[in-house]
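Take a look at this one; I'll ask things after.
Every protein chain but one is kept in place in this view of the complex.
Should a chain be cited, it is by its letter among A, B and C, assigned in written order, with residues numbered from 1 in that chain.
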Amino acid sequence: MFLINCPYCGERDQSEFSAGGEAHIVRPKQPTELSDDQWAEFLFMRKNIKGVQFERWNHAHGCRKWFNMVRDTSNDKIYAVYKMGEKPPTK
Amino acid sequence: MGKTKPFLDFQNDSTANDIKLALREGFKSIEHVKRYTTTGMATDQGKLSNMHALGIIAETAGVKMGELGTTTFRPPYTPLTFGTIVGRNVGEFFDITRRTPIHDWHVENKAKFENVGQWKRAWYYPIDNENMHEAVQRESKAARDSAGILDASTLGKIDIQGSDASEFLNRVYTNAWSKLEIGKCRYGLMLNEDGMVYDDGVTTRLSENHYLMTTTTGGAANVLSKLEDYLQTEWPELDVYLTSVTDHYGTVSICGPNSKKILSKIIPDLDLSDKEFPHMSFKNALIDSIRCRVMRISFTGEHSYEINIQASYAKSVWEKCFEAGKEFNITPYGTETMHLLRAEKGFIIAGQDTDGTMTPVDLQMDWIISKKKYDFIGKRSLYRSDTIREDRKQLVGLITDDPKEILEEGAQIVAETNKQPVEMLGHVTSSYFSPNLNKSIALAVVKNGKKLKGQKMFVPMENKIINVTITDTVFLDKENKRLNA
Amino acid sequence: MTRNLRTANSKFIDQTSRISFKFDGKKLYGFKGDTLASALLANNIHLVGRSFKYHRPRGIMACGSEEPNAIVQVGNDASMTEPNTRATEIELYEGLEASSQNCWPSVNFDIGAINNFFSPLIPAAFYYKTFMWPSNFWKLYEYFIRKSAGLGKSPTEPDKDIYDHRYLHCDVLIVGGGISGIIAAKIAAKNNLNTVLIDDKNILGGTTLFQENECFKVNNSYSNEWLKNEIENLKSLENLTIKTRTSLAAYHSYNYLLARENLTDHLDINEKKDKIRQRLWKIRAKKVIIATGAMERPLIFNNNDRPGVILSSSIKKYIDYYGVKCGQKVSLFTNNDSAYETAISLNNSGVNVNSVVDIRDKANSLIVKQAEKLGIKIHWKSSVVNTSGYKKINSIEIMKLSDDGTTVFGKKIKEECDCLGISGGWTPRVHLFTQSGGKLKFRDEDNVFLPDKSGLDQISIGSCNGDFELDQIIKNSVRLTKKIFKN
Partner (left out) sequence: MKNKYSIFSIIKNAFSYNENWQRAWRDPEPKKEYDAIIIGGGGHGLATAFYLAKKHNMTNIAVVEKGWIGGGNTGRNTTIIRSNYLWDASAGLYDHALKIWEGLSQELNYNVMFSQRGVMNLAHNLQDVRDLKRRTHANRLNGIDAVWLNTEEVKKFCPIINTSPDIRYPVLGGTLQRRAGTARHDAVAWGYARGADAMGVDIIQNCEVKGIKRNGDSVEGVETTKGFIKTKKIGVVAAGHSSVIANMVDLKLPLESKPLQALVSEPVKPIIDTVVMSNAVHAYVSQSDKGELVIGAGTDAYVSYTQRGSHDVVEGTLKAILELYPIFSRMKMLRQWGGIVDICPDASPIISKTHIKGLYFNCGWGTGGFKATPGSGDLFAHTIANDEPHKLNADFNINRFVSGDLVDEHGAAAVAH
């Protein structure tokens, strides 16, 4: 049970949040110009990293804001949270 | 060791000899030994036995104990009663129960309820000893012949405001919204990004930058989350604000040829003429000085109104409608009758006639896909090699050769009966006996169904085969005359 | 047969308040402060269950949550009966009804014991190698396997009890109210930290509480006296919450812990009604201090499972804490010093100690010398090789150990006894540490796994961290506790 530091509300129990999968997969601006392969890449294909992953979380039972998180999926350690639109931390 | 019994795990009766046996048979890892001999798996979870087991393994294998590693100790430390883990979340607290503001009236009037998500919805209202079939036949006949009243409060309602609200709707629905006039309502289909139908509902333009969206009862929370997700993460540039108002309003729906007369008794100063208040439009109104929104929309194909009113007044408005309707034999009807009435008109229920594998084209609703819009959620997926296939499963109507025979929802449809294994072409999604048509009707999805109209098919049941014919999905009033009746 | 197995000198048992209870339908008596196990032993009842596979007679073996044998069914009521409950953890209450499990028709005469004779036919994992022919017979075989498996019986009616959840946030959570936990609690609370101390027993103090021996002194007081005083002092600390009868169940990541508090299980049957039975505490602690102590290891030898074979430290607890003699003629078998504490306690309570069988060549510690001085016989460099007695041990066989310790030789010495205490050293309770994701390291000298690396803000102190000597425990508990507060 993580303790998640919502960038808007502060530290809250994991049960208040829902996970939204890998972050920084931008929805294509011109989907119609993509091939079936490219579209499938966006729709379904995931890195599913074991290690440090950038991912989306939503404070569903709180401020309902989406934000990003840097977490090591091999040990669940959370390194950083940052707001949507902000650049991911480099370190 | 011979015939000895040096016990290691006292509860599971495993001995040092058992461990050695496991090792001899090639089970070398501590986890293998544990599982093979059940050492350490009793109710004490090996508190006394694990170290000795490791010792014997180490000794036999000729390695140091420290190199073997321990097995993982898993929670709980000592066994924990299920009751403690669950706490108070039992019985009535197992899951919250959502009741509409009109719920008590339904209880007083002997309604049977069905669970829809967390909601309790009135299912049907038996009189005397009526069974469901009898009650539903009576209710649906009354709704078509004179007037029916339905509690539609559970439908999800999302208040959408902001200068980009129209553009937002353009992106989330398959059809176009920018040109919808203020005061008008429009039906919309929402897809998943994979092109499959996700939810549907009527959205009303209350003012230039203000819409009220309705969703299915079960989909309300998920639709809101999904829309918030797009708004915050994909389209943060849009000036749009979403608020769930499902619980804020009660919704009273009255339908039938006499609904207009009933409404005019309640809101006498509202002009209900087709010109002033046509189908698919909305008016602000007052009922006893209580502000309400009246939509002229219909899920039954009848002339029909939905009154949205602050939840705390909903029951009194319902009672007022009921009083006013008495002279027209206004009949409360539940979800079962609602399903029947809409099926007569071929209207889908997302989640019943769709299952996450149906596109709008499959539903024969090509008309709702805007050809002009550059993009909307799910659009690209509609043009993948499998989704453009012509012979996908498509929504059709079914009638039984024996008009009294009611098909079972979920029953499979085949073209041949003597082949094994038989190819299943589709299944029955909705099925009812229509009192208004005096015959059995059904909706179904059938492979290549669009092209098979008029074809004979079979529904093989466990003990019989039912002959059916594929038809159009609209069974009643194809010309929509009743909407303006 | 009413043999008096109670001594008069227990400070923890209220011999003025007698409690009646039933075991296997028989009405018995114990005292306030007893566990079901101590009360049964006081009534000279050792045989309490049958083993899972061979249905061998089994007795009480330990005194806490590690008990493998004395697992009983509590209550007869279809809705309130509870299977698989450890007799060593049930506090005795008026109206308690308990019965043996996994035996038919009774624990004394159990048909299933026939499996014991066939045991060479049913080695570990024998299922996998047989019951395959004819192929459609597995259903039938399985029916009998299933019938014979399982221990207690599930209730068959809905539970009438109420359970509850609560959240708890604290600066420091200390798990275990033994000597280390008490030391840590004092330091934490005095550091102005919101501190919670939990222990699964009904009172704090752990084993030090009844350790009354001149070999174990703190600041010139007997260790038990010193600790009693420290516990008394804790009560005046404002930042400290103490929860007894509260057992830590799970230690999840991010210092999220679950603990179960027993609220009514110890109450008389008519006082339990309408009260919350158990409460689950969902705890978020900034720092966690694990002070869960260690468990004694059994020793592995032939027929080491007979009723009357008991962990040596448990025999000591039964005599010193509960005032209950586990036997009248006790032998002890050990590979370390702790069995001598038991020998001395038994001796002081007037129990005849036959001998201590010690696999070591010699030991020179104060406690061993004390035992020698009391005239307790010691078989050095020897091993118990077998036991006799079906429903209760009645003798042991002792042989000399070879120099390399791998074989025995010489004449078998037979020693009559009605109880055998065994001590195979100590196992630190590192369970919670590993549950939290911590990695262990191995200490070769005494074959123990100890806490090593952890990603969480936590420490282990006391014997769960591998300190078994009193002065080490105190010194390191203070040092480590102070250190964690510096971070």
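By definition in this document, a residue touches a chain if its C-beta (ideal position, glycine included) is under 8 Å from a C-beta of that chain, and two chains touch if they have at least 3 such contacts.
This is a predicted model, so every value here is computed, not measured.
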Touched by the hidden chain, restricted to displayed chains: A, B, C
Residue of C:Gly150, C:Gly350 or C:Gly410 touching the missing chain in the full complex: C:Gly150
Listed residues C:Ile45, C:Val175, C:Ala250 or C:Ile315, member touching the removed chain: C:Ala250
Residue touching the undisplayed chain, where the options are C:Leu28, C:Val107, C:Leu258 or C:Val385: C:Leu258
Among B:Gly195, B:Gly219 or B:Gly346, the residue in touch with the chain that has been omitted: B:Gly195
Missing-chain contacts mapped onto chain B: 1-3, 17, 20-21, 24-29, 31-32, 35-36, 38, 43, 45, 74-76, 79-83, 85-86, 89-92, 94-95, 97, 114-116, 194-195, 351-352, 355-357, 381, 384-387, 408-412, 414, 421-422, 424, 427, 429, 460-462
Residues in chain C touching the chain absent from view: 79-84, 120-121, 123, 126-133, 135, 138-139, 142, 145-147, 149-159, 161, 163, 250, 252-253, 256, 258, 282, 437
Touching residues on chain A - with respect to the absent chain: 1-2, 14-15, 18-19, 21-22, 36-37, 39-41, 43-50, 53, 55, 73-76
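Rule of thumb we're sticking to: only the chains that are shown with their structure count from here on.
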Rounded Å distance, chain A centre to chain C centre (Cα mean): 47
Approximate Å spacing (C-alpha centroids) for the pair chain B, chain C: 54
Where chain A and chain B are represented by their mean Cα positions, the distance between them in whole Å: 28
Residues of chain C touching at least two other chains: 252
Sequence positions of chain B contacting 2 or more other chains: none
Touch list for chain B against partner chain A, complex: 193-194, 225, 228-229, 232-234, 236, 374-375, 379-381, 383-385
Of all residues in chain C, those that touch chain B in their complex: 51-54, 56, 58, 61-62, 65-69, 71, 82, 84, 89, 119-120, 123-125, 151, 159, 161-165, 200, 247-252, 258, 260, 277-280, 295, 297-298, 300-305, 386, 424, 427, 430-432, 434-435, 440-442, 444, 447-449
Touch list for chain C against partner chain A, complex: 252-256, 284, 437, 455
